[in-house]
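One structure below.
For this view, one protein chain was removed and the others were kept in their places.
Up next, chain A:
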Amino acid sequence: MPDTFHYLQQLVNGLTVGSTYALIAIGYTMVYGIIGMINFAHGEVYMVGSYVAFIVLAGLAMLGIHSLPLLMVASFACAIVVTSAYGYSIERVAYRPLRGSNRLIPLISAIGMSIFLQNAVQLSQGSGNWAIPNLLPGNFSFGPGGNQEVMVSYMQVVVFVVTLLAMAGLTLFISRSRMGRACRACAEDMKMANLLGIDTNSVIALTFVIGAALAAVAAVLLSMQYGVINPYAGFLVGLKAFTSAVLGGIGSIPGAMLGGLVLGVAEAFGADVFGDQYKDVVAFGLLVLVLLFRPTGILGRPEIEKV
């Protein structure tokens, strides 16, 4: 099979893109799992994270610091802190005052928040593209050479490894820690958890912070991989991540991870077989098919009617 390497290459491409979709999708799915609303401002939180990462990277480079590990640690730390603060504030300002009202009202508030953040960044940072050079150029290459090879760039490896680490960390946190247990309890029955003495407000705030922190990780990774950002970048990425969350079963964390990977791989092969212009058609067609046969997504459980 002469095409084996080509398809392996597309699989690698799809998995890398998909893993970042998955990271962002977790933010959607956790919030939905706990308070049953879709945080449409999440894509903008990701975008803010990428601006913070850019500012840190550019600032350190100007100070003459070029050590890659230091640059990465610094940008991860700053982006996570600032973006988490955004996540927390958004919940506090735009959603908490509306809790308990009709489901549609926080949804509109989220859309408003998304427009607000996009315009705020556009006004304060300008509407043009920002670009930084590739910090980690180079490839691993497998195969006999020529067209018969699979190229995996160092950055793709970093994206994949960091994503896996972040997901493993989140899974451990949710399944082992006290706060994680509280999260699961809230997801199951918010009122009951409240009665049993769990501070549901802080659990909800924590979900927003975790979601924002993971979006920040994705933002740093993608900014370093593609090197270009603009104030509108959050919309498309947010849409793809939301799709991943729904595909995997919204409300389910493993579902979001799986959904992201499936979507990424579907896009890569869709672009390969049908042409790049049909990439989104394939991805969303797949979503429709899955939802037709499994309305709750791949790993989603049917919603229990809470009375």
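In this section, contacts are C-beta pairs under 8 Å (C-beta built on N, C-alpha and C of every residue); 3 or more make two chains touch, one makes a residue touch a chain; residues count from 1.
What we mean here is this: contacts and distances are computed from a predicted model.
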{"item": "Protein name, per the UniProt record, of whichever chain is missing from view (\"Branched-chain amino acid ABC transporter substrate-binding protein\", \"Peptidoglycan-associated lipoprotein\", \"Fumarate reductase iron-sulfur subunit\" or \"Calcineurin-like phosphoesterase domain-containing protein\")", "value": "\"Branched-chain amino acid ABC transporter substrate-binding protein\""}
{"item": "Sole contact to the chain not displayed, among A:133, A:197 or A:302", "value": "A:133"}
{"item": "Touch with the omitted chain, as defined above, among A:17, A:57 or A:286", "value": "A:17"}
{"item": "For chain A, residues in touch with the removed chain", "value": "3, 6, 9-10, 13-14, 16-17, 127-129, 131, 133-134, 137, 139, 147, 151, 153, 222, 226-228, 230, 232-233, 235-237, 267-269, 271-272, 275-277, 279-280"}
